[in-house]
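The complex appears here minus one protein chain, its other protein chains still in place.
Lettered A, B and C in written order, each chain numbered from 1.
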Amino acid sequence: MSNRLQVGVIGSSSCEDDITHIAERVGSLVAANGAILINGGRTGVMEAASRGAKTAGGLVVGILPGASKSESNPYVDVIITTEMGHARNAIIASSSDCLIAIAGGLGTLSEVALALKMERPVVTLASPWKIAGTIEAYSAEEAVSIALNLSGYDE
Amino acid sequence: MSNRLQVGVIGSSSCEDDITHIAERVGSLVAANGAILINGGRTGVMEAASRGAKTAGGLVVGILPGASKSESNPYVDVIITTEMGHARNAIIASSSDCLIAIAGGLGTLSEVALALKMERPVVTLASPWKIAGTIEAYSAEEAVSIALNLSGYDE
Amino acid sequence: MSNRLQVGVIGSSSCEDDITHIAERVGSLVAANGAILINGGRTGVMEAASRGAKTAGGLVVGILPGASKSESNPYVDVIITTEMGHARNAIIASSSDCLIAIAGGLGTLSEVALALKMERPVVTLASPWKIAGTIEAYSAEEAVSIALNLSGYDE
Partner (left out) sequence: MSNRLQVGVIGSSSCEDDITHIAERVGSLVAANGAILINGGRTGVMEAASRGAKTAGGLVVGILPGASKSESNPYVDVIITTEMGHARNAIIASSSDCLIAIAGGLGTLSEVALALKMERPVVTLASPWKIAGTIEAYSAEEAVSIALNLSGYDE
């Protein structure tokens, strides 16, 4: 069994600059703490988090909805092509020891719900929803710190 | 292509008596309108809606998370054993022309989010959440009427 | 739990006239025996079996790889849009109490292997492969008879 924590960072495939910045910072901190970044492998928050983790020397796993590796953003190391559309959201939730949801749309909401159902800790940043069971954070640093602590990870 | 509308009725696997009553009434009305009932095939809201539809002479499809037909409630005509756990929620959402969410927990929330993402109309009854894009109804009759209308179904 | 047997009929999306004729006859016999026809909902063997079952007054379930009900052949009563591509083959195998494979290509081979792995009886007709564990039949009548018997179904 792997000793490395797997942290899911989830959010929309398109986002504003401030959210991009937060996502990149979260990805960077996930990598700096030695955790593997799990994400949806596409654009927006996914790409920003991937770039942050990759730049910090981390390992990035993209779990794609489609069949083609070419749909991945360029910062992904391991590409899982599920060919399962939105059902891949359940795989992202399950494969993450904890998740950080940054802003996000309906796809993100489905992942948050599935992750809570699977009893994974979920930390939110700039969330448009208040879902019972999630923990709200106010900075990338705080989000990553909470996520790691809730996973029983000794920084 | 099938001419019969497929209406998804979703909700928790355990629920209070008043919710059970509403779910059974919704199932009954779905069947009375000639639509096929799609549901998760388990207990609680799923079983109540299945019983309502079956008693009204309807056709009931249960899309189960597990591998065994024996996990189905007794009112299901067609049993789909997905062996896919929570990812089966995406199949319920996709296979429904419209959905009615009755009360519900995290599993239901994931289905609502996935259904909206897939551009299915979602009507809610006694929902604990206010998710943008869903339409709130206040009775079984109203919920079914709205759902059928939004699906372009001519009663 | 449903009292009706669910029989999967699997095969290629394109086929010769003689195979079409066999598939239609198999579908017809499945329906005449009161069983539900499970199939992949597309063209070729799937459409022929669906047409046979539908014409005989049966209930036809199509488990589609894609997202659109319009991809279904016109003889399907219940359309499951899995949006899961080839992974839907596992759902067809699991949801069938027994399967009849008619001729077939690689998709069919994957379904036969998955069904045997799931301990479903698999009867073959005109199979290009000899897979240990399958039972070879030489007519539609024989195939359906064997499949029903192996499912513990009392004709």
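We take it that contacts are C-beta pairs under 8 Å (C-beta built on N, C-alpha and C of every residue); 3 or more make two chains touch, one makes a residue touch a chain.
Everything numeric here is computed off the predicted structure, so don't read it as measured data.
Undergrad: If I consider the whole complex, including the chain that's not displayed, which of A:V9, A:V45 or A:V76 touches that chain?
TA: Only one of A:V9, A:V45 or A:V76 touches the chain omitted from view, namely A:V76.
Undergrad: Can you tell me which of C:C15, C:V61, C:V76 or C:A90 touches the chain that was removed from the display?
TA: For the chain that is not drawn, the touching residue is C:A90.
Undergrad: Hey, which chain B residues sit against the chain that's not shown?
TA: That gives, for chain B, the contact residues 67, 83-87.
Undergrad: Applying the definition given at the start, please give the residues of chain A touching the unseen chain.
TA: 1-2, 4, 6, 36, 59, 61, 63, 67, 69-70, 72, 74, 76-84, 90-91, 94-95, 97, 118
Undergrad: Name, in rising order, the residues on chain C that touch the hidden chain in the full complex.
TA: Listed in rising order, the touching residues are 84-87, 89-91, 93-94, 105-107, 109-110, 113-114, 116-118, 129, 131, 133.
Here is the rule we use: only the chains that are shown with their structure count from here on.
Undergrad: Per the definition of touch at the top, where is the C-beta contact count highest among chain pairs?
TA: B-C
Undergrad: Since chain A and chain B are copies that touch, just let me know if over half of their interface numbering is common to both, same, or not, different.
TA: Mostly the same residues.
Undergrad: Return the distance between the CA-based centres of chain A and chain C, expressed in whole Å.
TA: 40
Undergrad: Approximately how many whole Å separate the CA-defined centres of chain A and chain B?
TA: So the centre of chain A lies 30 Å away from the centre of chain B.
Undergrad: Could you pull out the residues of chain C that touch at least 2 other chains?
TA: Correct list: 67, 83-84.
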